[in-house]
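All protein chains but one are shown at their positions in the complex.
For chain A:
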Amino acid sequence: MLEQHSNRRTFPVDRHAGLAVAGVAADGRSIVGRAMAEANNYKSTYGEPIPGHVLAERLASYVHLFNLYWAYRPYGVASLLAVYAREGPQLYLVEPSGTMHRYFGAAVGKGRQGAKNEIEKLKLEEMTCREGINAVAKILHQVHDEEKGFELELAWICEESGKQFQRVPQQLADEADAAAKAALEAEDMDD
């Protein structure tokens, strides 16, 4: 019954940065708001876009505060932060405890364990971004219940997107979605 696209999980933070959040959706939006503020503030003080590790560290320090006082509850989200800055493309995982790590591949949310297993099988350093969205689409389908529908949402930062955070163009996303379904069906037939 839910309106399509009314429960988004990926959000732009700055031209060169975006977040994907898993957990309490409202907390996720709050973190996105904080990230946007940090990115804006950094740019206006230092005159250049915020680097990935600085944004990740600042977000981690922020969510960490909510573990320290009895009046607050910790944030209910783990977030994946994607940045394309001077140092190139970077992926960070920020957890509610305040830890922050940089990854080549990461997954958060209910199906993370299965997804991580699949990511480990990928040869990330040989992959193009287009191949990446196919792989991501396939993994997302794999780790979801077959009966329970879900909305596939894809976003990327790469050379093709002009080093900017964007939703993957609808046509590409649909293709990836279809390819993922087909690949999984083919695998089922083999069994």
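Definition applied: a contact is a pair of C-beta atoms (placed from the backbone, for glycine too) under 8 Å apart; a residue touches a chain by one contact, two chains touch by 3 or more; residues count from 1.
Here is the rule we use: contacts and distances are computed from a predicted model.
**Q** Just to verify: the chain that's not displayed, which of "DNA replication complex GINS protein SLD5", "Ribose-phosphate pyrophosphokinase 1", "HTH TFE/IIEalpha-type domain-containing protein" or "proteasome endopeptidase complex" does UniProt list as its protein name?
**A** The correct option from "DNA replication complex GINS protein SLD5", "Ribose-phosphate pyrophosphokinase 1", "HTH TFE/IIEalpha-type domain-containing protein" or "proteasome endopeptidase complex" is "proteasome endopeptidase complex", the UniProt name of the unshown chain.
**Q** Touch as defined at the start, partner being the missing chain; which of A:54, A:129, A:152 or A:179 qualifies?
**A** A:54
**Q** Residue by residue, what part of chain A touches the chain that was omitted?
**A** 45-48, 51, 53-54, 57, 86
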